[in-house]
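For this depiction, one protein chain was excluded, whereas all remaining protein chains were kept in their positions.
Residue numbering begins at 1 within each chain, and the chains themselves are lettered A, B and C in the order written.
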Amino acid sequence: MDYVYGPGKNHLFVPGPVNIPEPVIRAMNRNNEDYRSPAIPAMTKTLLEDVKKIFKTTTGTPFMFPTTGTGAWESALTNTLSPGDRIVSFLIGQFSLLWIDQQQRLKFNVDVVESEWGQGANLDILAEKLAADHAHTIKAICIVHNETATGVTNNLATVRKLLDHYRHPALLLVDGVSSICALDFRMDEWGVDVALTGSQKALSLPTGIGIVCASPKALEASKSAKSVRVFFDWNDYLKFYKLGTFWPYTPSIQLLYGLRAALDLIFEEGLDNVIARHSRLGTATRLAVEAWGLKNCTQKEEWYSDTVTAVLVPAHIDSTEIVKRAWKRYNLSLGLGLNKVAGKVFRIGHLGNLNELQLLGCLAGVEMILKDVGYPVTLGSGVAAACAYLQNNIPMIPSRI
Amino acid sequence: MDYVYGPGKNHLFVPGPVNIPEPVIRAMNRNNEDYRSPAIPAMTKTLLEDVKKIFKTTTGTPFMFPTTGTGAWESALTNTLSPGDRIVSFLIGQFSLLWIDQQQRLKFNVDVVESEWGQGANLDILAEKLAADHAHTIKAICIVHNETATGVTNNLATVRKLLDHYRHPALLLVDGVSSICALDFRMDEWGVDVALTGSQKALSLPTGIGIVCASPKALEASKSAKSVRVFFDWNDYLKFYKLGTFWPYTPSIQLLYGLRAALDLIFEEGLDNVIARHSRLGTATRLAVEAWGLKNCTQKEEWYSDTVTAVLVPAHIDSTEIVKRAWKRYNLSLGLGLNKVAGKVFRIGHLGNLNELQLLGCLAGVEMILKDVGYPVTLGSGVAAACAYLQNNIPMIPSRI
Amino acid sequence: MDYVYGPGKNHLFVPGPVNIPEPVIRAMNRNNEDYRSPAIPAMTKTLLEDVKKIFKTTTGTPFMFPTTGTGAWESALTNTLSPGDRIVSFLIGQFSLLWIDQQQRLKFNVDVVESEWGQGANLDILAEKLAADHAHTIKAICIVHNETATGVTNNLATVRKLLDHYRHPALLLVDGVSSICALDFRMDEWGVDVALTGSQKALSLPTGIGIVCASPKALEASKSAKSVRVFFDWNDYLKFYKLGTFWPYTPSIQLLYGLRAALDLIFEEGLDNVIARHSRLGTATRLAVEAWGLKNCTQKEEWYSDTVTAVLVPAHIDSTEIVKRAWKRYNLSLGLGLNKVAGKVFRIGHLGNLNELQLLGCLAGVEMILKDVGYPVTLGSGVAAACAYLQNNIPMIPSRI
Partner (left out) sequence: MDYVYGPGKNHLFVPGPVNIPEPVIRAMNRNNEDYRSPAIPAMTKTLLEDVKKIFKTTTGTPFMFPTTGTGAWESALTNTLSPGDRIVSFLIGQFSLLWIDQQQRLKFNVDVVESEWGQGANLDILAEKLAADHAHTIKAICIVHNETATGVTNNLATVRKLLDHYRHPALLLVDGVSSICALDFRMDEWGVDVALTGSQKALSLPTGIGIVCASPKALEASKSAKSVRVFFDWNDYLKFYKLGTFWPYTPSIQLLYGLRAALDLIFEEGLDNVIARHSRLGTATRLAVEAWGLKNCTQKEEWYSDTVTAVLVPAHIDSTEIVKRAWKRYNLSLGLGLNKVAGKVFRIGHLGNLNELQLLGCLAGVEMILKDVGYPVTLGSGVAAACAYLQNNIPMIPSRI
């Protein structure tokens, strides 16, 4: 039943889907249930309440769509905008590119602000556009918090500041797919109108829930948004929320129990501790990359991502070969370079339910692969650099002190 | 972690989500994997090939969307039709009603043919409409093969005959959610253009895959269909099929392995044996209902459904009370009456990976509940009627002979 | 990976191993752990405390051996007795026979009190022996609380009364394998010195833990017992109990978590409610047998077992054929007749995590099988009799009211 078995654990370091913790796998190991019995609504109620915490919102309304991140994008856009609406969107890598493609196919008037891949969103241009938009033709700003293809984290606080500075009423729609629950994300504080993530990222679940969280302003916008939508319509959910049955169509029972378990683990660890752990993993990875004498695809420190690191390889090396060898020889799954950076970068995903020793095993593996493909790395150098930092910074596990 | 635990197994007899066989639960009990490694495409290839068998098609192209039946509906419609297109759609119960609601919200010009709930689609009216439509303004016929709310199975062969008789080019779109893999369904033979089902029905999986199968004619139609779509767009899938990577966005690894296991079980039993088993379960249920002196919501034998039986209760009894007691006292999950038949019917789902003794336990439970709510049933009468039939008709389990 | 798959659930009605509840299966679905870390001792401590509750003892000392019931027997005997010791032991069926065989091979002087199979222990003879034993040569009374082969429950309270009446110091060793956690069992009240059970019986776990509970008097006896023992020695456990590490050798991590979950479910339902549920299941089964016109192997009502019913078949029918057909045609697992009653009885196990509708499915199946093999049963008769009783006696599920 297993395809291409290899001995020992698979070392899963793609930036999604990520490792699922055992307690979550256990929680999902179950038969179906009637979702119209009192049990599922009772559980759903706790989920809707608790899921807001990972967005750091008290005023938002969450929707848990049986879909992927792509579906969550579509839900965010179609519920708040009408065909022809002008939106400003930042193209900084493959996932922002795909979102823009979706925006265009959904018939919005997309004002694309492009950056070189490896750079963050160009907020200077945003400032200019906002300054110039006295008529408020811009209906929404669409921005990916963390571009998974290049390992670039955008500064959302600044986006909010600019909107406030220019008193611009545009909605702020944020793709938090590879950030929420791993990076510092503050929906209410940053005035994010729609934020979204997917279950298979930092929540460490299987794929299958696209969580979309709408601010009161976004909900208001949904009343007049003319984009055609049915499956992704918030309004159907809101109707069932009022009825207390919560689901306009059948949810995955297993994923609901899994989400319950995943949130319980996150709260047990503490969301801020989870974020701090990701910071440690990100820093350790970057120190290793530096020790190997390689460059981070992310061009400036301000954009460094704590969930994924895209590593540039020397011109004579094909990064695809690195990813292939990782899987074929070391049972290690790394992320490919995509589109413009195909062959040029490989990616180490370090998000989700992951600890430092898991990462160090991966880094040791990368060193051997680099040597395999002819890059003159000093074996142990990256691990040493990472350990030097980690040994000073890993906290005791609170439950075990 | 479990809500409202009761001793022993839950007896799950809602018409979806249904019981998942243990080997399928086992197959899904796993960590995430990189869906871009060679393993997942290799498995996906076998799934796409094998899933066609349950539609009985060799010429169709299947799409396995990470969504529910509602999403599968949306995909079927938006890929083949343009806003304003005239479609004929049959309203015979809650699920056909919901599909029609979706059709209207997607801006099609829906020509609704309504029947009394408990009756099948009115094909005489279809004949009239086709006869009158010399200009071929009707672009599609939308029909639910098995209406889950009333337990009515429509005659698709007749629909095809009518279309052929009038040489009408309208597309034939079929909701097979509670039929495919349980009832006799023949996509190619009946000239169905789009057929769809959901994983949590007769496939006996968790919710999360909406399978849509398109005929060559439907694929052709998709090239000119102007409905806006991105997440549900077949074209994105077709692109990735060509690349051999298959997935435009992240699938659920667990559901893919689950589908592999589910199909393996179905093929081991034999699809025709699966269908015969459903026929036995349906017949046995109807015999019990008759023995209880109750009426089937389905008004004529030609429409009897082998996947769900909606049982009419006497006027002085509230069927909702029956469903509540079933759960609260007997750990039995029955289906509620919906919308027009709320309070008037309760439903016994008998589809998916289910055997006769499971059904008999359910029927015995229903007898006790009927007595609980004051209906003068003769205890044992329904079980006796069902057993008299089953004892003559259950085959030996082939692997155990 | 599955042998001889059949559609739907297997209906498991052998008197062990029994159905495992889903939450327990989930709890065991895990990797190994270091049993010397602080986690496992912490959990073991709660288990040792809680397991005493199912024996209804506060003064006993439990031992959880990685073994089966047969091993638990051996532990009970070798820790309390010396070769040559005279013990009185009751032969009333296959399992008491096997225990006696073990007692003899362990070199005790076994005074066997035999009853016809289907009768309980002959306590009149016990009374005589005790009365005559002024020299207290009898060191132990060995009795099976519930003989699984014939469905006979012995009266332990009477045994205790006799011992007290004759002020006899013999140890009272009880096999509670198919009784504890299902039948009323009172270690302290009845002055049981060693009681034992196996995890795969009413605890509803996999095979693998033999739980032996020793009274202070039994512990005292273990100090001078000369039977050779190492693996089954209580003393090794007691040493590790003092150290707080609890395990002289490696336990099954999975079974410990499973036992934790199993006990949690039992306490959630309430041990007395669990016992009452078994009484309902036993009564319902016997009513069905009566309605079928068949005889219970158990000859008197006072010995009726609420965990297993052995059904006598007419002389011209081979009960083995019934068990074979159950499995081959109905995916139903019944218990064979063993040894003296082979071919003459089949057994319905109704113990563990089981509810009434599960049992009714089994009873309906048995009716069909009886018809299959030529017994003129009235289909529905047993189910009707069982339902008539159950419908008046099943309580609401407390968590769902």
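What we mean here is this: a contact is a pair of C-beta atoms (placed from the backbone, for glycine too) under 8 Å apart; a residue touches a chain by one contact, two chains touch by 3 or more.
Small disclaimer: the values here were computed from a predicted structure and weren't measured.
Asker: Could you tell me which of C:53, C:86 or C:107 touches the chain that is not displayed?
Answerer: C:107
Asker: Of the residues C:14, C:112 or C:127, I need the one that contacts the missing chain.
Answerer: Answering carefully, the residue with contact to the hidden chain is C:14.
Asker: In the whole complex, what residues of chain A lie against the chain that is missing from view?
Answerer: 1-2, 4-9, 11, 19, 21-23, 29, 265, 268-269, 274, 277, 327-332, 353-362, 364-365, 367-368, 371-372, 378-381, 383-388, 390-391, 394-397, 399-401
Asker: List every residue of chain C that touches the chain not included in the displayed model.
Answerer: Counting over the whole complex, chain C touches the hidden chain at residues 1, 3-4, 10, 12, 14, 16-20, 25, 27-40, 42-43, 66-71, 74, 83, 101-102, 105-107, 198, 200, 206-208, 227-233, 248-255, 257, 260-261, 327, 333, 336.
Asker: Footprint of the hidden chain on chain B, which residues?
Answerer: Chain B touches the chain not shown through residues 1, 22, 25-27, 29-31, 38, 400.
Quick note on the criterion: only the chains that are shown with their structure count from here on.
Asker: For the two copies chain A and chain B, what rotation in degrees overlays their C-alpha atoms? Round to the nearest 5.
Answerer: Result for this pair is 180 degrees.
Asker: Cα centroid separation between chain B and chain C, in whole Å?
Answerer: 44
Asker: Distance-wise, how many Å sit between the C-alpha centres of chain A and chain B, to the nearest whole number?
Answerer: Result: the chain centres lie 34 Å from each other.
Asker: State, to the nearest whole Å, the distance from the C-alpha centre of chain A to the C-alpha centre of chain C.
Answerer: The mean C-alpha positions of chain A and chain C differ by 53 Å.
Asker: List, in ascending order, every residue of chain A touching at least 2 other chains.
Answerer: In chain A, residues 1, 25, 27, 29-31, 38 touch at least two other chains, as defined above.
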